[in-house]
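With one protein chain removed, the remaining protein chains of the complex are shown where they sit.
Our next item is chain A:
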Amino acid sequence: MPPRRDAEYMDVDSDSDISLPDDDYDGSRAKGKGRSKTGERKSEKGKGKAKDNQAYTWEASYARSWDTVQEDEAGSLQTSVEELLARGRRRRLLAPAAAVRRTIIRHLILLLDLSSSMMDRDMRPTRFDLMLQYAREFIVEWFDQNPLGQIGIVGMRAGLGEKIGHMSGNPQDVLKAISERHKLEPVGEPSLQNAIEMAKSTMSHLPTHSSREILVVFGSLTTCDPGNIHDTLDTCVKNKIRISVVALAAEMKICREMCDKTGGQFGVAMNEGHFKDLLFELVPPPAQRASRAAGAGATNPAADLMMMGFPTRLPDASPQSFCVCHNELKSEGYLCPRCQAKICDIPTDCDICGLMIVSSPHLARSYHHLFPVKPYEIVAASEALSERATECHACSRPFPLTPAASATEGMSPVGRYRCPECHNEFCSECDVFIHDVVHCCPGCGK
């Protein structure tokens, strides 16, 4: 909501020392202060850039929305905010739906730097907090564009690679893994090699034609590795793992080399906005980026028909049997629909018959893009109200009996929105909820 965001905005822009809930990690704080001289200089530079650079869309649209808010008669912002939200959403609904193209299965390990250098404040509030915030937004956007994809999270701290979130196709699971800030407190030196080895091992079971990617957010200028990192790099090249790095401090030769050799992207974030841009450049699938650069034609060369199996999941309490992937005796697992072999994780290729096995709910996650609910029509005040339904068809809330005096464009004065298919009427909250979340009309079930 705008008022709250305004407070955040002020914090970001003000020079006052932001108080962090960091009473329990004095060590890292002291270290942060020790470095503060260089940090301060950097932050001046970064801020100067951020101020000159008002072209970022997220900043621009934000500023405009604040200007247009006005108080109502009672001096409250609530109705304005309400209208603004509804109008913004409705405008988005009425825009012509761009053709959405999904691509095949992607697997991404997000490697987050949790070393003490992440406590630097050259990015506000700290590199660490900003990284967590952008990582959350990145995950949501990524799953929206890659419904069949999976994300796992690995952290680098105290010289070790640390598994933070398992590979999962459920955005909620992934977000939950990084939701607890205090568990991710930065400490020690990062180890690129250890972390990449760990990321590599979690991707070993994946189907052959799915992409394997590692995205490193790296704030440190050093890495402390137990062995030769070039050997790790060579195995990544051999396993077709693509490594991309977003550096927050400066360019490191090894990072650049990793990206170049594996076909990934490398970038150094200059300021907060640029950091976000670099991350979000990695949201669309790589193949799609290439075809877009070549002037995406009508025929997509990557388009293909894939045979997939939808498995049966065995309950945790079923009799134990051996899995075909690890030769381990266990109860839970999935049965290949073609050969009935038992597999531990999906998606994967069946080890026995070679069928690609996926979870059908993962496919279904993108179907609302294919069959969107038609935008509801705005019911005008002039339409006769006598024989109409008196309550919202979805939530049964009674409609207002008298038309609102001031209704802005795009809002119904009587608070009713009608489905063009089934002609049932809905309230504005249900309208927004149905189009943004449910993607299915309660009246006609389409």
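Quick notes on this structure:
Everything below uses one rule, namely that contacts are C-beta pairs under 8 Å (C-beta built on N, C-alpha and C of every residue); 3 or more make two chains touch, one makes a residue touch a chain; residues count from 1.
Throughout what follows, contacts and distances are computed from a predicted model.
Taken from the listed names "DNA primase", "General transcription and DNA repair factor IIH subunit TFB4", "Ras-related protein Rab-30" or "Cytoplasmic tRNA 2-thiolation protein 1", the protein name that UniProt assigns to the chain not shown is "General transcription and DNA repair factor IIH subunit TFB4". Touching the missing chain, out of A:L148, A:M167 or A:V217, is residue A:L148.
The residue touching the chain not shown here, chosen from A:L108, A:I241 or A:C430, is A:C430.
Checked against the full complex, the candidates A:L282, A:C350 or A:V414 give a single residue touching the omitted chain, namely A:C350.
In the full complex, the hidden chain is touched by chain A at residues 78-79, 82, 100-104, 147-148, 170, 172, 299-300, 302-319, 321-325, 327, 334-342, 350-355, 359-361, 363-371, 391-398, 400, 429-430, 433-434, 437-446.
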